[in-house]
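I have a structure here, written as structure tokens, and I will follow up with some questions on it.
For this view, one protein chain was removed and the others were kept in their places.
This part shows chain A:
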Amino acid sequence: MARLPTFNVAVVSTVLFIACTDFVCCNNGRRVGDNLETEFSGFSVPLEHSFEVDDVAKFRVRGALVLKAGREPSVSLSQNQLSEDDRTKLKEVAAVDGLYRIRVPRVFLQADRQTERQMEGYLTAFVRACAMVESHLSDVISLHTDVSGYLIGVSIVTLPGACRGTEVEDEVDLEVFNTTLSIMAPVNAPGPETALFLERMEQESEKKGKNPQEQKSFFAKYWYLILGGAIFLMVSNSAQPPAGGGREQS
């Protein structure tokens, strides 16, 4: 009985904690208003790229990312075609094994106002320019956010990813980007699965309970064997156990 009061205290404190967190959420007032606003209007940030023969980054706009915040953020991309000059330059960069870089500005998806969304600095990633050329501009770009909605990283890969040195007929192949875009939030790592395990244990014990055959004791099951063995021993009347059995062979 002595344990009961402490338990009560624990319950009260957890209730208090929950109340507190609720209160904090309400006080922020962000989630309710924010959802409504952002569901209707996304906001756009530039996606920039750079590919130079001398590998000194000069970023130019490649397209615009339209980000929609909310519980499940989504993203879409509208981008321009590569111009004639750009195509030849990309092929030149690919020939010297240069890099094709992209960057996006750091943004905070859950902010209310545009000014709060933009943060200082950029997130950058790269892929080999030859891979970009050989995959005919088909790339996979993913944006990673952290748990509170800050954009923390961007990554780009091409499909296929290898540089085999195959010649690419330009014009048609290097005009339009074929981009697969995704935005990823962190997944929740699982905790220990105690509930399921206990359930399974209970099921198993129930199964055992139903089956009375299993419940029999060792002697009840094998009494005839033991009896037979005892009789055999008595008959053969060998009082000594066989030698050599004592040594353990590990």
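Throughout what follows, contacts are C-beta pairs under 8 Å (C-beta built on N, C-alpha and C of every residue); 3 or more make two chains touch, one makes a residue touch a chain; residues count from 1.
Just so it is clear, contacts and distances are computed from a predicted model.
A.B. asks: I want to check something: the complex is missing a chain, and I'd like its UniProt protein name from "2-methoxy-6-polyprenyl-1,4-benzoquinol methylase, mitochondrial", "NADH-ubiquinone oxidoreductase chain 4", "ER membrane protein complex subunit 1" or "Protein O-linked-mannose beta-1,2-N-acetylglucosaminyltransferase".
C.D. replies: Spelling it out: the chain absent from the display is recorded in UniProt as "ER membrane protein complex subunit 1".
A.B. asks: Counting contacts across the full complex, list the positions on chain A that touch the omitted chain.
C.D. replies: 17-18, 21, 55, 97, 99, 101, 106, 119, 121-128, 131, 140, 142, 144, 146-148, 150, 152-153, 155, 157-163, 184-194, 196-198, 200-202, 204-205, 250
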